[in-house]
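A protein chain is absent from this complex, but the other protein chains hold their places.
Each chain carries a letter (A, B and C) given by its place in the written order, and its residues are counted from 1.
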Amino acid sequence: MVSFLLAAAIFILAMVALGLFRVFCGPTDVDRMMAVQLLGTGGSAVLLLLAVAVEIPAIVDVALMLALLAAFAAVTFVTSASGSPAAAEDATDSR
Amino acid sequence: MNAATLFGICGAALAGLGLFGLITNSEPLRKILAFNLLGTGTFLIFGVVARRGAAAGLGGDPVPQALVITGIVVAFSATAMAVVLLLRLFEESGKATLDPNEADGASTAEDDS
Amino acid sequence: MSMANAFDVALVALLLAIAVWVVVARAAFSAIVVFIAYGLLVAIAWVRLFAVDVALTEAAIGSGLTGMLLLGAAARLRGTTASGRCGLTLRIVAAMFCAMISLGLGAVILTPPDVVVTLAPAAMANLPPSGLGNPVAGVLFVYRAFDTLLEKVVLLLALLGVWSLTPDRLWGGVPGPQVDAGPDGMLAFLAQLLPPLGIVVAVYMTWTGADHPGGAFQGGTVLAAMWIVVIIAGLQNAPSIDQRLVRFLVVVGPAIFLGIGLAGFALADGFLSYPAGYAKPLIIVVEVALTLSIGVTLGLVALGTPQRMRRQ
Partner (left out) sequence: MRLALDIFTALAVAGGAFFFLAGTVGLLRFRDTLTRLHALTKADNLGLGLVTLGLLPLVAWPLGALKLISVWLFVQLSGAIATQLIARLVRREDPQA
């Protein structure tokens, strides 16, 4: 079971790392941010798997920390890209 | 090769890479990034020392680990300080460069920490 | 090769590839985005080195706050891409110099020490009198409390440094963006929902730090992050830097730490030693005060210099 969980962790790590190629080819900054968002989620999953595999429950706290701050980078990016919070909201339902 | 040695080699390589970036990148923001790479590389080597000192039922020696936590805080303080310096330089001179020939408006070439 | 080894090899390969990318990437924005990913992976590396306390700190600071700081700076500096890199000769010389440093460090790592030096037994022996269960917290607050105190002073100095870069006309002003969004919308929704949860996590991190990985610094970082989310969502203005309350909150943690440390002269063996039997309650008082101060200080450091004067 431990080997299986570690193998799953390696697989997920490899997958989200492949996603980083989006940072390389872009084309927009938004695409680049998305790759980091995926890596954040994948990192949480890898940490959860590790916590169970190596039997250190405290590792779940690290995943908790990552999950809590996951949106942080994206929020900073969106607000700074659009200049102000109001501008970010301008786009609301402009269909 | 055990895990500790592997991460130790990784730390050594990261420290070298960070130093290279710090020297060769002329963009100040990139220098700050490289400085952080150099820092994490050094911290990882500390972590390896801690891991090798695993004793008394612990996964690692808590003293180097505590030192690294302090180090991360200090590195963040330095990074924040450098970023603010850079932004201020940009506000004053309209350019974000350390090259005195390029920074027309800037009186002197500022040194980033 | 066992699965755990395979995981380590994959992680190290990824870390190195990403580090090279951070150094050679052409656009600053890409480099910063990759650096955030790097911070996240370093946190996983710390977990593999059985340093969960460090992993928590790195996850909060390395990819959280530093990433925010750099993204904000990149947005302000957009379009000012400075000149490329230096000449080829210098680059080759620098590469050789740095390779030598790496090889030297690598050689030290590869040479197994004859006698493994470890302070773990000493740290563990000092743990029971403090009443703590987490050896790292024990080191931070008992064994090497002086370092911890000075670390908080460094954080305060960083805040003073940031503030001292304020232009004269904005002295006493307000850092961060201005409140201008209506209290509805996605970002405001996040800023209303996340902080209560974050505060619970921060309290948990600080409290659990006595016996398990965590502690004042990790808790304080979460508080700072939540505060910044509220401010950048435009729900609340940052305080102006001349407010007494702000300054009080910034110094209260280190001041209490210092006060208890000085009281050690009278009541215990000396500076920063705790009277027998009172170690744990005193450490908890210090930790709670520090969590608050660290949260406010980190938040203000990350927000940077004042941008405008308070609205009349």
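One rule holds in what follows: a contact is a pair of C-beta atoms (placed from the backbone, for glycine too) under 8 Å apart; a residue touches a chain by one contact, two chains touch by 3 or more.
Please read all numbers here as calculations on a predicted model, not as lab measurements.
The missing chain, though absent from the view, touches A, C when the full complex is examined. Listed residues C:142, C:194 or C:210: the one in touch with the omitted chain is C:194. By the touch rule set out above, chain C reaches the unshown chain at residues 186-187, 189-190, 193-194, 197. On the side of chain A, touch with the chain left out of the figure occurs at residues 1, 4-5, 8, 11-12, 15-16, 18-19, 21-22, 28, 30-31, 33-35, 37-38, 40-42, 44-45, 48-49, 51-52, 57, 60-61, 63-64, 67-68, 70-72, 74-75, 78, 81-82, 88-92, 94.
As a convention for this text, only the chains that are shown with their structure count from here on.
The touch graph of these protein chains is an open line. Chain B and chain C have Cα centroids lying 13 Å from one another. Between the CA-based centres of chain A and chain B the separation comes to 23 Å, rounded to the whole angstrom. Averaging C-alpha coordinates per chain places the centre of chain A 19 Å away from that of chain C. Among all residues of chain B, those that touch two or more other chains are 59. Shared contact sites, meaning residues of chain C that touch two or more other chains, fall at 4, 48, 50, 74, 76. Taken together, the chain C residues at the contact with chain B in this complex read 4-5, 8-9, 12, 15-16, 19-20, 22-23, 28, 31-32, 35, 38-39, 42, 45-46, 48-51, 53-54, 57-58, 61-62, 65-66, 69-70, 73-74, 76-77, 80-86, 90-91, 94-95, 97-99, 101-106, 108-110, 113, 116-121, 123-124, 135-136, 138-140, 143-144, 147-148, 151, 154-155, 157-158, 161-162, 165, 167, 217, 298, 301-302, 304-305.
Taken in their complex, chain B has these residues touching chain C: 3-21, 23-30, 32-34, 36-37, 40, 43-45, 47-48, 50-63, 65-70, 72-74, 76-81, 83-88, 90-91, 95-97, 99, 102. Remark: chain C residues 2-4, 6-7, 10-11, 14, 18, 29-30, 33-34, 36-37, 40-41, 43-44, 47-48, 50, 52, 55-56, 59-60, 63-64, 67-68, 71-72, 74-76, 177-178, 180-182, 185-188, 190, 194, 197-198, 201, 205, 208, 212-214, 218, 222, 225, 228-229, 232-234 touch chain A in the complex.
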